[in-house]
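For reference, the structure discussed in these notes is given below.
Missing here: one protein chain of the complex. Every other protein chain is in place.
Labels A, B and C are assigned to the chains in the order they are written; within every chain, residues are numbered from 1.
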Amino acid sequence: MPRPEVRIVTFSIDGREVQAPEGVMLVDGAKHGDVEIPVFCYEPKLGQPVGACRMCLVEIEGIPKLQTACSTPVKDGMVVHTQTTRVREAQNSVVEFLLVNHPLDCPVCDKGGECPLQDITFGWGRGISRMVEPKRHFKKPLELSPLIAIDRERCILCYRCVRFSQEVSEDYQLILHERGAQSYVGTFDSHPYVAPFSGNIIELCPVGALTSRPYRFRARPWDIEGAGTVCTLCPSQCNVELTVRDERVLRVLGRDHADVDDGWLCDKGRFAYQAIHSEERIVEPLVRDGDQLRPASWERALSAAASALGKARGSVGALAGGTTTNEEAFLLQRLVREGLGSADVDSRIDGSPMPLELQRALAAPALGATVPDIEFAHTVLVLGTEPVDDAPILDLRIRKGVRRRGVQLAVATPRPSSLDRNAKLWLRYAPGAEHAFLAALEAALGASGDVDRLCAVADADPKAVRALADLLGEDGRGDVVILWGERVGAAALPALLNVAGRLGLAEREGAGLLEVPASANGRGLREAGMQPNAGPGLSEVAAAGRSAQQIAAAAADGELAALYLLHTDPIRDGADAPLWRRALARASTVIAHSAFLTDELREHATVVFPAESYAEKEGTVTHPDGRLQRLRPGIGHPGSVRAEWSVLAELERAVSVRVPQGDTNGHSSPLTGPMATRQLVEAVPFYAGLTLEEIGGRGVRWQERAAAEAFPAGPAGPFDVGEPTPVASPHGALRLGTFRSIWAAPEVEHAPALKFLARSATLEVSPADAERLGIENGDRVRVGNDDRSVEARAAIRGNAPAGTVFLDAGLPAGGASELVDGTPVSVDRAGVEVTA
Amino acid sequence: MSVARYDHGSRIPGWDDAVDLSKDPASIPDPALTPVPAELRQQIEAAMARYPDFRSAAIPALHAAQELHGWCSPEAIEQVACVMRLTPAYLTAVVGFYDMFESKPVGRNTVYVCTNISCSLRGARELHAAVQQAAGDDPDFNVRAFECLGACDIAPMASVNGAYVGPLELSDAERIVEQLRAGEDVLPEKQLLRRKVADPRASTDAPALFDDEDRA
Amino acid sequence: MSELLLFKDIDEPGLASREVYERRGGYESLKRALRMPREEVLQNLLDSGLRGRGGAGFAMGKKASFLPKGTMDKYLVCNADESEPGTFKDRELMQKSPHMLVEGMIIAAYAADANRSFIYIRGEYQQQAEILERAIEEARSAGYLGERILGSDHSLSLVLHRGAGAYICGEETGLLDSLEGKRGNPRLKPPFPANQGLYQGPTLINNVETLATVPHIIRLGGQEYAKLGTETSTGTKLVSVSGNVQRPGNYEIELGIPAREIIFGLAGGPERGRDVKFWFPGGSSSPVLTPAELDLPYDFDSMAKAGSMLGSGAIIVVDDSQSVVDVALTLAKFYRHESCGKCTPCREGTNWTVKMLQRVESGEATPMDLDIIASVQEQIMGNCLCVLGDAMAMPVASMVSKFRDEFEAHIETRRAQLGLGEPTEPTPLEAVGVGS
Partner (left out) sequence: MSTLEIRRWAPTGDTVIAVQRGPEPGGAGGLYRAFGETLRGLKTTFGRLVEGTYVYQYPEEKIPVYPRFRGRHKLHRFEDTGLEKCVGCSLCAAACPADCIRVVAAENTPEQRVSAGERYAAVYEINLSRCIFCGYCEVACPFDAITMGHDFELSDYNRDDLIFTKEMLLAEPLERTPLRTEDE
């Protein structure tokens, strides 16, 4: 659906002529004339207004009854009054009614001081109460989930939380029980309200009925300061405001950005801040002393790292991931490439190497879709990614598009997706068969190739693939956005580009591809040059280095002496944990920036620098749609943590003889954060001229700036798709699919509030396979292939495709990365001998 | 499997109850893990087929489940949710909204005594008390004071397992209970279905149109 | 008195069966209507001046003409959730002459070009639902329902939907939500159901009696029908009389006859020795009228002029043996129970009113509380999402204002009984709420 054109209309409010966009609700329109109309239930983010609280009644000339301003769109020539006796009378009445059962326990209420009910009572109430009857009283506060407390006395039944659960996150767990004055908010049969987005209801609640249990009583609004920054725990890069008191982050709130997050946050983003202040966090440098890591001074740590790296010159592999900023990535690759003379840098830790021209073609400005495009597209194809796990906030955006704007959704994934229910069409293919599937789709869209044969290779239903091609490809059907996950693999990308070419996505304004990278700043890291075959700005490099997988293999074989790990744990994030364990054990030097010690670091790290949390970082990150956003430090560094860009700069100074300090002709090591940014911007042609001021609080898409012309164009295509390798068709054995849950993250494991959500290995099995194998739901099972195996808990899923099992990835240990990728697995009940 | 219940006999918590944090969140029940009686499944699926939007079948489906389970127990709701592919919470919200869905275990014999205005003008509250007393604490009975049942012409009245009877006298209370216990037709002579229209012109055996003596 | 339309043959044995109904001239109007063009049928409905019998009294033909043209699915919904206390006319119709309703619906759907129809019957009407279900089945097998009815281009499906006990589902948008399988919360209007109703499609919603009248309009012709009754309240109306009368029941009257004739003439008036104290002219939601207003003509406009409304045509008579406090409290409790809870004034207003009336009942109140009760009713009126709030506020306010003396006397007697003594006048500070 194309974005509607906005017309400006003029109407009169309280005798003032006001101009506002046509169709906005009166409540919003009135703001253009500096008139505030009080509301409780109105929240445009929640969809259609319900007009339930009746707080916003206004008088409109020509209409006898008072109207709700939240549901009346402004019209040309409308005459509105908000200050007449009648309106005031109605407002007074509603406030009085709302307070009939609202306890006045503001002093102990967390909302006190930032409570809309307080404000509105003060501004629009009568100031007195005539209610002498006893108010209702209930036990309080009660738990609604481990994260949320509910105080039913305070609830004014505005429906916001319930509407969120039903119409935004669509988990439909939170409901109103009973009816009328007896209504109360609750869940089914005392189940807790646990969902990826449940925390948003705390922010939505206009009273103190829903409060955050981790934030409960921690501070009052006048004790705190807000610090705007960007959450970098996943590629969604939601804009957040940190609530800071005494240099501690106490709460994370959304900082509405319609082009990024639409004002929502996932629970990981909302509650994982606790990991920042975890007792287990590393807050000082650690240096190996014999077989132990010991705290050391910065000088010692830096010199130890520099000398170890210097010794390994030419034989250093570096990886970056997680919350690494563009600046850090840029400095790291410069350190490794220029300072240490090695070309082995990568940021795609579980991916395979990707040819440069494909990268350039994929990142081309014309082909990129933005986040709002999802909402206004005609058709959205979700390909090989589960948004709720990989970039949660996009899940809400897709649901919004489908629900409110009639977007047609197609889902093509190996694993059943939570979006299937919203999809017009969904189809399954075998895990790892993206290449074959996309080739089949391209063929179905009219390219040469045998759809049926390719579908057989991909184990997809040819009818469904043809239907998908019809859905996407029909002429004149409007914009198509393809949301694809980095995990589809490099081999599938030529076919993806060809599909995009056939659909003409590059020619359309609101159409395009949107990648969900595997790491939070995946796009930024690559554009900053953190790739084996591309320098900053996707420039060509003289000699391509090793990719992450090759680095692991080389290190394991003793070909690489040093490994540099910036914000990444390859055991968790990589595709082959045993290989990485060997690599870390074999490498003579392992330098890591990490917030928490893992077993492997404890055993093998030479130097561990304390990593900054995103709340302490200064720098920029790049959103998957190309929006550069700015991280600003909200709190000071705990312990002796230092800014990582400065650590990298120090190392660069120490190891490099060619980079004298203060050399203004070549580059110099940055001395301040903004200097680091400037050096990055200078190095990436299509960022040229970008300043931190321009990025500001809302970010800026580089594709929309003039400098985007400097983007190194890739080949136009069509690309050679090649012959897809058939996915293993197991005999009796099962195919292994993997998924990485939103909760499979170190921050979740280290945040006390979120700990209960931390994942342990779960194996999703179809009912047919479960019956064949004699597995019951919840059984402990052993999953294995080749000579490796892990133990997991079986979860029978009615909609899982028979013949395939899905195992958790991204676990600190014991996840899917322990097994051999792409090889059939056998599953047995734990305790029973594993069949070879 | 024993089912933990609250004091009020229900597993459904009320105002004052926190959630049970040991439980998993209640999403749509997985068909592989939720057994549904075949007959109930068939009834629900038939109801879903009748409407352009399957959600419309929520009330008929819950009627059927209540018929089977005696009340809208969590198990009943889970079964309906499983067939309809809705969350159990959705259905719980519906159950809570409507008076005829029981969210607590009740007796099988339902007696709704109308206590709304027209009936209470003619002594319905006393009647309700009488029926309640007659039924005593028999767990087979579900005696409720109900809002207007739409039969003010036979006030005071009651709906006994769906059959309307009235006008009732206090002495009928005992009979209703006895006849229900015996499984008989309840107060056959007072059943609404056998009653003729009051309008004298429509009904041949109604009294004369105007009775002058009665005019004030 | 004119001839009976709806109640003609109503007690004919077996009228609920298609066979008897057809023998009595049933489905003739349908056949006639289907021979006319849609526009003509609609014109007949417009000409008849038939006003909705559900309570709001909106012209039915006009409502049908609001439906947009086009090929989308359009819906006709019959509101058979007769739950207004005092009303029981639809029950009698559905139970005894279900085919009349079915026939009316088919014709109305034809006029409005609707292709799907639903009857939303309240859950308590279990027996009536069974009778209707049988009738619909009979009509379907006779070809009156389904594809291309009687060879015309009109197709209609009809589904009987049982509710489950909620007064608010009689409100048209609440009914639609309930029919969609949700909680029966009323929706915000606009958009009106005619544009966005059931499943967001254009929807015509009418009461049982309204739809059952349609075959008679077609039989008589719209203009001929309009000659019955008064100019603005045409036709005959079923009136449900209940409460303290000797012969409670349904009566078919021509609109415009004096109310006294209905209450005393037809229903026999209160028991001997009793007098009418007050009466509800249009169900429990209508403001009460006094005996002095008994001679007003019983039609939409006269009732409105008297400060009340004809509503669903349910007269509840309260005789002088009853306490007005008791009636007010019973009513308020009913509305509190039935409030859906969506909007604030209704949810909290009904709740608060009950609490205050309970204090009046028990004698703990002061006459000043009566002022607060009256003021709270004013605060509810007109500020709610739907009319349920008003439905309590109007009669309670009318009772408090018309019988204030009795309320005060009640408080006094109760206080005397309880030995509470004179009510203490609040100090000035308390009166403005400080210190309470």
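Assume contacts are C-beta pairs under 8 Å (C-beta built on N, C-alpha and C of every residue); 3 or more make two chains touch, one makes a residue touch a chain.
These figures come from a predicted structure and were not determined experimentally.
When you scan A:Gly47, A:Gly113 or A:Pro295 for touch with the missing chain, the hit is A:Gly113.
Only one residue in the set A:Asp14, A:Glu36, A:Glu89 or A:Asp452 touches the chain that does not appear here, and it is A:Glu89.
Of the candidate positions A:Glu61, A:Asp76, A:Asp105 or A:Asp470, contact with the unshown chain belongs to A:Asp105. Touching the omitted chain from subunit A are residues 89, 105-108, 112-113, 128, 130, 140-141, 216-220, 222-223.
One rule holds for everything that comes next: only the chains that are shown with their structure count from here on.
In terms of their C-alpha centroids, the spacing between subunit B and subunit C amounts to 22 Å. Each chain gets a centre from the mean of its Cα atoms; for subunit A and subunit C, those two points are 53 Å apart.
For the pair subunit A and subunit B, the distance between C-alpha centroids works out to 48 Å.
Multi-chain contact residues, meaning those touching two or more other chains, occur in subunit C at positions 166, 183, 337-338, 340.
Contacts with at least two other chains are made by residues 93, 96-97 of subunit B. Touching subunit C in their complex are the following residues of subunit A: 49-55, 57, 65-66, 68, 71, 89-90, 93-94, 96-98, 100-101, 127-133, 156-157, 159, 176, 178-183.
For subunit C in complex with subunit B, the residues that touch the partner chain are 1, 4, 7-8, 10-11, 73, 82-88, 90-92, 95-96, 116, 122-127, 159, 161-167, 178-184, 199, 240-244, 246-252, 264-269, 272, 275-276, 284, 314, 316, 318, 322, 326-327, 330-331, 334, 337-338, 340. Interface of subunit B with subunit A (complex): residues 11-13, 15-21, 23-27, 30-33, 74, 77, 85-93, 96-97.
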